[in-house]
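I'd like to ask you about the structure that follows.
Removed: one protein chain of the complex. Kept in place: all other protein chains.
Here is subunit A:
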Amino acid sequence: MPPVIHESSQKRWQNWHQSYIQKLELLVDVWNEDASQSTVPGYIDTTRGLQGLIQRALTQRLELRGLGGGWSFTKAPATSGILVNTRPLNYLFPAPRTHPAHPGRREDLLFTQCGVSVAELNHFLKRIGKSLTTSGASNGQTIAGAIGTGTHGSNLETGAMQDFVVGLHLVVSPDRHVWLERASAPVINDEIPQKLGAELVRDDALFNAALVGLGGFGLVHGVLMEVVDLYYLQAYRRRMPLTEELWRAFDQLDFSGITLPGPPGLKPYHFTAVINPNDMDRGVFVTVMYKHARCPEGSTPPSPGSKLTQGDNGLEIIGVLTDMVSELTIPLLSRLMDRFYTEYENVCGTHGELFTDTTTRGKAWGSAVAVPLGRVRETVELALAINRAQPFPGLFGLRYTLPSRATLAFTQHAPMTCILDIDGTASTRTKSYNRRVWQQLAKSSIPHTYHWGKFHELDGPAVRGRYGEAHVNAWLEARRTLLPTPELRAAFANDYLRGLGLA
């Protein structure tokens, strides 16, 4: 039975964070025909439905875009043509049969449809005793949207979300859909793509390019991911003076000079900082989480229902606060932080229980720049100096991740990438402040890249300069291979990709 394709009458679409409104030709919701049970025939029928939408776009010479949570600040998911809302597509297929060469357990694999949200994943995985290795601080994104823009957490042992993905099912034309994975690490048993009617393509370059595909590689219908046994995080947040030793921790992840909150001798699994640049005399907030097989005795569970939760970062703080007050001034931000973003000790829960935010909206505006370890202090001091000259009501966040194998991942800096989030209210002051930081960074020698889903002012030459000629060329070549005709490439392009020189 074909999927239910509901055509909306609305001709305008707004992203989740309400940073822009896009005029469009058509918005469609795609629902599996039987939404109550994950079935292979239902999945295959939905693939055909997506192919029909691609045919319609080609016939009418319209662009086509898959829409996930709409969580991006940038116009990555926006189109003036057909916007395909994939959020209702949330089939789950745990433990698929694996390729004989795959060294892992099939129980550690989960195949899902594109529209499964990170929150849904956390919920389902806990029920079967499993967990994601990482996710962003908020979890309203869909899996396809999260990986497509390179969403990351601050887990010191893994990369960003796309780095736990080991297979992609891409619908690339009205008569072709492919199962893509690495040739160097085949995972799925050949029978499964056959059963889905997909062409099996094992190619490292294609797979790495399509991982952070910015919606430009066709419609991502399915994602195969590696998950891990359920673990618990013992979490602490403390306000600490910004000493030379803490700077060294931020810059090098060298914790030898400081006493981190929590039990001594344990290596942090998650480490992040939130800095209010206008209130540094009272210190900065450091959040540390330690991984355990079960919660240590004496720990307390996270409190559901509080406005800000243990895993929240700068963007969630600003989002929650701007939902409460329309105008966030520098003194008011400090006062509200005192009230709502507080220290805590020995709180323990699963990954999904600590990173719970599906509701943040508000009028937040944020950018994120990634730099290698060793250049973190220089970057933060550059941002602080600009704030001294032109203070803005906002926060800095520092998060860390291993470099990604995805061709255009912005978290690409070895040996470890630090992401400086700069989040504030959606005001002229915040935008102007960010622009100054970007200008100063461009003049500096600091290698840096920008989050695709947060604000930036990259153009074609800047993308090539920041992400590397070889990476950009490899990404474009992979796109030409998967979308071999100019018509297909035009259908899966949008203003965002054209502006970046990636269409």
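Keep in mind that, in the parts below, contacts are C-beta pairs under 8 Å (C-beta built on N, C-alpha and C of every residue); 3 or more make two chains touch, one makes a residue touch a chain; residues count from 1.
Here is the rule we go by: contacts and distances are computed from a predicted model.
One chain of this complex is left out of the view, and of "NADH-quinone oxidoreductase subunit B", "Dihydroorotase", "Branched-chain amino acid ABC transporter permease" or "Lipoprotein", the protein name its UniProt record gives is "Lipoprotein". Between the chain not shown and the residues A:123, A:294, A:480 or A:498, the one that touches is A:123.
Residue-wise, the contact with the chain that is not shown comes from A:90, picked out of A:90, A:173 or A:313. Residue A:6 is the one among A:6, A:61 or A:339 that touches the chain missing from this view. Check A:80, A:189 or A:252 against the missing chain and you find that the one touching it is A:189. Listed for subunit A, the residues touching the missing chain in the whole complex are 4, 6, 8, 10, 13, 27, 29, 31-32, 35-40, 43, 69-70, 85, 87-88, 90-97, 106-107, 111, 115, 117, 119-120, 122-124, 139-140, 189, 191-192, 195, 304-305, 326-327, 356, 358-359.
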